[in-house]
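Every protein chain but one is kept in place in this view of the complex.
By written order: A, B and C. Residues from 1 in each chain.
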Amino acid sequence: MFHIYCPHCGEYREEEEFHAKGQAHIARPLDPEACSDKEWGEYLFFRKNPRGLHHELWVHAAGCRKFFNVTRDTQTYEIKEVYKIGEQPSFVTEE
Amino acid sequence: MTQKNRLQSGGRIDRSKPLTFTYNGKQYKGYQGDTLASAMLANGIDVIGRSFKYSRPRGIIAAGAEEPNAIMQLGATEATQVPNVRATQQELFNGLVSGATNGWPSVDTDVMGVLGKVGGNMMPPGFYYKTFMYPQSMWDTYESIIRKAAGLGRSPLENDPDMYDKVNQHCDVLVVGAGPAGLAAALTAARSGARVIIADEQSEFGGSLLSSKETLNGAPASEWVSFVVDELRGYDDVMMLPRSTVNGYHDHNFLTIHERRTDHIADRAPDGQVRQRMHRVRAKWVVLATGAHERPLVFANNDVPGCMVANAVSTYITRYGVVPGNDLVLMTTNDSGYQAALDWHDAGRRVAAVVDTRKNPSGDRVDAARKRGLNLITGSAVIEVQGSKRVSGVSVAPISADGKSVAGSVTKISADTVASSGGWSPVIHLSCHTGSRPVWNEEVVGFLPGPTVQKQLTAGAINGSYSTSKALAEGQQAALDAIAALGMKAAEVVLPQAVEVNEGQPMTLFHIPHLKSTAKAPKQFVDYQNDVTAAGIELACREGYESIEHVKRYTAMGFGTDQGKLGNINGMAVAASALNKTIPETGTTIFRPNYTPVTFGAIAGRDCGELFDPKRYTAMHKWHVENGAKFEDVGQWKRPWYFPKAGESMQDALNRECKATRESVGILDASTLGKIDIQGKDAREFLGRVYTNAWAKLAVGKCRYGLMCGEDGMVFDDGVTSCLGENHFVMTTTSGGAARVYEWLELYHQTEWPEMEVYFNTVTDHWATMTISGPNSRKLLQELTDYDVSKENLGFMDWREMQVAGVPARVFRISFTGELSFEINVQANYGLHVWEKLFEHGAKYNLTPYGTETMHILRAEKGFIIAGQDTDGSVHPYDLGMGWCVSPNKPFSFIGKRGMAREDCVRPNRKQLVGLKTLDPNVVLPEGAQGVLDPNAPIPMPMVGHITSSYWSANLGRSIAMGFVKGGLDKMGEKVFYPLADGRVIEAEICSPIFLDPKGERQNV
Amino acid sequence: MQKYSGFGLFKHSLNHHEDWQRAWRNPTPKKKYDVIIVGGGGHGLATAYYLAKQFGVTNVAVIEKGYLGGGNTARNTTIVRSNYLWDEAAHLYEHAMKLWEGLSQDLNYNVMFSQRGVLNLGHTLQDMRDIERRVNANRLNGVDGEVLDPKQIKEIVPHMDCSENTRYPIMGASWQPRGGVARHDAVAWGFARGADMHGVDLIQQTEVTDLIIEDGTITGVKTNRYGEIKADRVGCVVAGNSGVLAKMAGFELPLESHPLQALVSEPIKPILDTVVMSNHVHGYVSQSDKGDLVIGAGIDGYNGYGQRGSFPTIEHTVQAIVELFPIFSRVRMNRQWGGIVDTCPDACPIISETPVKNLFFNCGWGTGGFKATPGSGNVFAASLAKGEMHELAKPFSMFRFHNGALIDEHGAAGVAH
Partner (left out) sequence: MSDNVVVEEKPVDTVAIMNQLPGADIVGQSPLHHAELDALSKKGVRKGGVHLRENKLQAHLTLRCNPNNTEQLAAVVRVLDVALPLQPLTSVEKGDVSIRWISPDEWLIVVPGEKAFEVETRFREEMEGHHSLVNSSGGSTILELSGDNVVDMLKKSTPIDLHPKEFPVGKVVSTVFAKSSAIIRRTGDKRFELVIRRSFADYIWLWIQDASREFGLVIEA
């Protein structure tokens, strides 16, 4: 069970208070009508699914109800950082 | 019966407290402080079970968690049966009832044993993959025989009378194991002011010190243990948990501890007490001081009762005052094994021989054995055991220096007990649970904990540090490391002085050679519980199962309830040798939770029975119960389903409720609908983005129905949203969808459109909501309010604030029944008051309470959908015939708009929701029936869609249904057939889903 | 190749089993194959087997980075059923079911397929609507199924609490008598042995490090141990690693890999004859031939390749099992483990052509992979043999996530399998 630091509450809480909401930083296309079916399908369904560092969206569901981002290793499950919506991660994989 | 193997003195048992217990129907005596195993050994019980595959007699081998054989059925009553209890870990209590788990008619005269002897050769590993295939039809028969033979103990057949619970714990340092290393660690951490939890699976703290004659500071080690325990007890922030197994190590230093609080007292927990407790621990640091298990050696017939692990022999003698035999042969590859022979000799029984596989052993214990004049046979091994239900003798022979072959002639020695020691395996199980792979260490001849990302430290035998002085020092150091990492100041702890024992070099040997090849020699067991032999492992390797994982799976090695604590390393060694590889080349051994098995009840905790899941109630629930409602589970809510009167069938009640509502007035508790208060200057714009229809012009005082879709364009919720003020709305959602919609709104607000000024607050529980519906609803309402609720003053889809029955209310003129309806919302603390007042005044109108089922019928008569029943995540608004509820021209591309325009969403012949009238109006189509156009088509029959809603409509005097039909909206009047499981084929005609009052005149009065 | 039989066992027992042949060879790969299968799990091995046996393509290699059947094949709860809701899925899984029914004999390897029946419980009115809908669809699709009431359920599972005083009383169930369980490892080994017998090279401990793509067409793979190996066609059947291989080929997949946990009790005497599943209380259980209660938990919500999940998921599952079977409260949980399931947004697999010519993917089975093993291998083999997708595979194209033609099996997939 993960121990997650909520950047809004300012302390660690148990995973039971949170919900994982999938990959972070997936922005809704500004002009959906201009998207092809392929582009819209990719926005809807296609994800990075990395083995290693992953940026993901979580919500402190039972706590402050704020969404925030987590950089986590999907293999070791280590959480490298948490950061607020609108901020950028400092841990990134080299591509 | 006398305890023939009990010593007159010594041990940690209390001879003044005799206890009586039952084994296989016979009564025996033991003492307070015994385990079931030590008491059985004291009474000279040799055979405690039969092996699982070959049905061979088995005896107790070990003294702790690693025991593979002594797996008992416990329980004096049916409800308190516990299968598969390890006798070595079960403390004896007065009245304990136990039995062997295998063996028919008894363990001593077992019929299967004969079969095992005859058929054993037919059962190499994986034999079942190679046979029982022909004829195909016989497999069921073969399998039922296999199933009966398998399994260990049995499940109780009555419900558990005991309680379990869970406690969430937090600490700075969790120390696992209260042996010398663990105690040193706990003491150091505690004295430094840390919050400490120390847990040990045994009944008392001390670990290896409990069963050794070692001294610390010149006094018996137990004195130091008492001193530490006393000091630890004095700290508020130290929690000491004996009888508590740390069974799982999970991510981010979350560990579970299974505490057995009453299993040592009785079958059943004393009244009010919890039988077992799970501690869910979040530890900043973990110190693993879990010790090591001694490895038995693998030799022919090494499973005959009387064969034991050397250290277990010592433990029974020193801790329990039990010598488990008369004549001992010890076989060892190392010095530590000698202790068993020394203790045996010192207890006054005969040591027939000490067989050391090393040519020239030397060391303090070897010297001690020589000094006692023990018969020391070096460079040799016990290559075979004689006896069936008890060891009668052994064959000893010299072996080659590499231990691979017999190098001389065989001598027979008579003995009734064979102790063996192949060295020690560190107990690394917990360190593996989070995915860390153990690393082989040549020096230790064992796996050590591998690198880990957890905040984990290790101390003592788990590191291969087997001396007490090292254990103490490492325990202290681990605590100091943790204290430093926590930024705390370490307190001074002076460790006690242990006596250093000089030890010679151990020999790396696992599998004792035999005169015959492994395949032809008598069985040499590696994993006792699963009857895995060295020959079996070699065969697996020969057959190409070369990965250690393949070997384990093919032979079932390590899959028993002991999880291979004794056998895994030996098995790997046998495989490595067969494959001509080293042990690390063969692979590694990964352990998973649990360290030892954990009661399901303890994992469930108190979340079972009444507390399995919350039941959510509305403010009027008590009234519903008192008025005979039947309830429906909707999410966690308990909603009235219908209100039968005495003697009424469900359909009678529904007919009555439906008619009363359409003819006069009915009332529904609608409090469970989700309600979200939305405020802010961008609230209106936000609604426009999340709903498919337009919200720009909804005036204050007005209500509007909306559909909500996902980005894929599929409907996921619906409800009425009302404009309370220019910047203020209240949204309603389905009862089951409330939490999801609320989170959905927050998701978009927080991540996509944070610049929008809008706040969402859930007010579901705040308002009690009651809907009165029917032609007399206005009259009824008017009696309870001074506000003019006439059509002119409170029109359809209007809401107003007014007092109802003296309580301030918001009244919404919205309708889900198609009748004149008023939805009255009052603060929930006053819900029941208003509800009861409505009944006081409603009697004359035959005000009839109705539940969800009548609500469903009434709305279906009007063709209104229920999200979740008439939708399934694969339909968009146009599929539902609800294009009227989509405003494609809104400036913002609302959620769902792009999704529902994808190629597959706009193709012709999609399944569309339509009304369906059965040809025979008296037949009600079953919900879920699948429609076909040609009921005579062969299977697989092309289907056109299913019935989503179907009812008997008392008001229409016929059945009505809604369902999906491919291209249905363009097929009005056409026929669909519904072939049912009972053989009937029901014919229906496609129609509009609005069966009643298509112009909406009834609600618009 | 020697044939397995009771008589053979007896014969070998006279010789102390010293002369058993290898179940499969350990060959050095050739320079070129007609088809390379990347991934030696159950699906990959089944693909190779059917390619060689049924479609006559014997110049085939299976390249496995670990050991055969070492992924989800070795970590699932072994349930086999075909009662899926949508036509496309039902047809695919029923194709698999028919192959299961003669698989031990076909492979001459007892996979211990045991048709002890599968119950899917309903606890709410909506559950029952869904069950009726699915069973009706199953029957018209030629999949066996019945809707049972609590009394009938009680007859099949006498020890389950079918009373009305539970939190979510059992209202009914769907019952697929032909469903059941099989011995998971044996499936991989049986297909491996069968494939090897027909000439397929099984290359273990060898990792594909890159795909060789020329002008949009795949021509082979690069490996860590044997360098380049050429192939006319390549089929990737690598479950959780699909994203990694897709990336090598230059495209993405709509997959996410999640932990899926399972657990077993200690072995107990036979007490449960069938598979019992409940989506509503979230748990499912069967009893293995060894006597273990085999229990499946839900998928953890986050992505994870760690072969482990979070403890609350285990707790909820055990609570569900104790709720269904209060008598199991004193039985003990022996072991838990986790697999990595590659899940698609619609809970259906991808069996598909890709943007690269002659490169095919079979993945995204989520919780439904084991039960499909022979069917998946069979249709994938047919597709690889012909170079175009088998009829049953066509609806499972990866391109459905662009045009929206999803096959939403979340209801049927539920917690589990």
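We adopt the following convention: a residue touches a chain if its C-beta (ideal position, glycine included) is under 8 Å from a C-beta of that chain, and two chains touch if they have at least 3 such contacts.
Computed from a prediction, not measured in an experiment: that's the story for all the values here.
Novice: Who does the absent chain touch among those shown?
Specialist: So, spelled out: the chain left out of view touches A, B.
Novice: Looking at B:A805, B:L847 or B:I865, which makes contact with the chain not pictured?
Specialist: Once the missing chain is taken into account, the touching residue is B:A805.
Novice: Using the definition of touch stated at the top, determine which of A:E16, A:E39 or A:E78 touches the missing chain.
Specialist: The single option touching the absent chain is A:E16.
Novice: Hey, which of B:V439, B:V499, B:V700 or B:V906 is the one touching the hidden chain?
Specialist: Of all options in B:V439, B:V499, B:V700 or B:V906, contact with the hidden chain holds for B:V700.
Novice: Looking at the whole complex, which of B:G725, B:P942 or B:P998 touches the chain that is not displayed?
Specialist: Selected residue, touching the omitted chain: B:G725.
Novice: If the hidden chain were put back, which of B:F447, B:Y528, B:W767 or B:F964 would touch it?
Specialist: Spelled out, the listed residue whose C-beta touches the missing chain is B:W767.
Novice: Quickly run down the residues of chain A that touch the omitted chain.
Specialist: Touch with the absent chain occurs at residues 8-11, 13-14, 16-17, 62-66.
Novice: If the hidden chain were put back, which residues of chain B would touch it?
Specialist: 163, 165-170, 195, 237, 272-274, 280, 282, 606-607, 610-611, 613-619, 621-622, 637, 677, 679-681, 700, 724-728, 757, 759, 761, 763-768, 784-787, 801-803, 805-808, 810, 826-833
Heads up, the rule we're going with is that only the chains that are shown with their structure count from here on.
Novice: Any chance you could check whether B-C or A-C wins on number of contacting C-beta pairs?
Specialist: Pair with the higher count of C-beta contacts: B-C.
Novice: Hey, how far is the Cα centre of chain A from the one of chain C, in Å?
Specialist: 30
Novice: Quick check: how many Å separate the C-alpha centres of chain B and chain C?
Specialist: Distance between chain centres: 22 Å.
Novice: Which chain C residues touch at least two other chains?
Specialist: 306, 310-311, 402-404
Novice: Can you pull out the residues of chain B that are in contact with at least two other chains?
Specialist: Touching at least two other chains: 250-251, 254, 280, 434-435, 712, 899, 902-903.
Novice: For chain C, which residues count as touching chain A in their complex?
Specialist: Chain C residues touching chain A: 240-241, 243-244, 252-257, 300-306, 310-312, 342, 345, 401-404.
Novice: Contact residues on chain A for chain C in the complex?
Specialist: Residue list for chain A touching chain C: 1-2, 15-16, 19-20, 22-23, 37-38, 40-42, 44-51, 54, 56, 72, 74-77.
Novice: Mind listing the chain A positions that touch chain B in their complex?
Specialist: Residue positions touching the partner: 1-3, 14, 19, 21, 27-28, 31-33, 35, 37, 40-41, 43-44, 57, 59, 61, 65-67, 75-79, 85-86.
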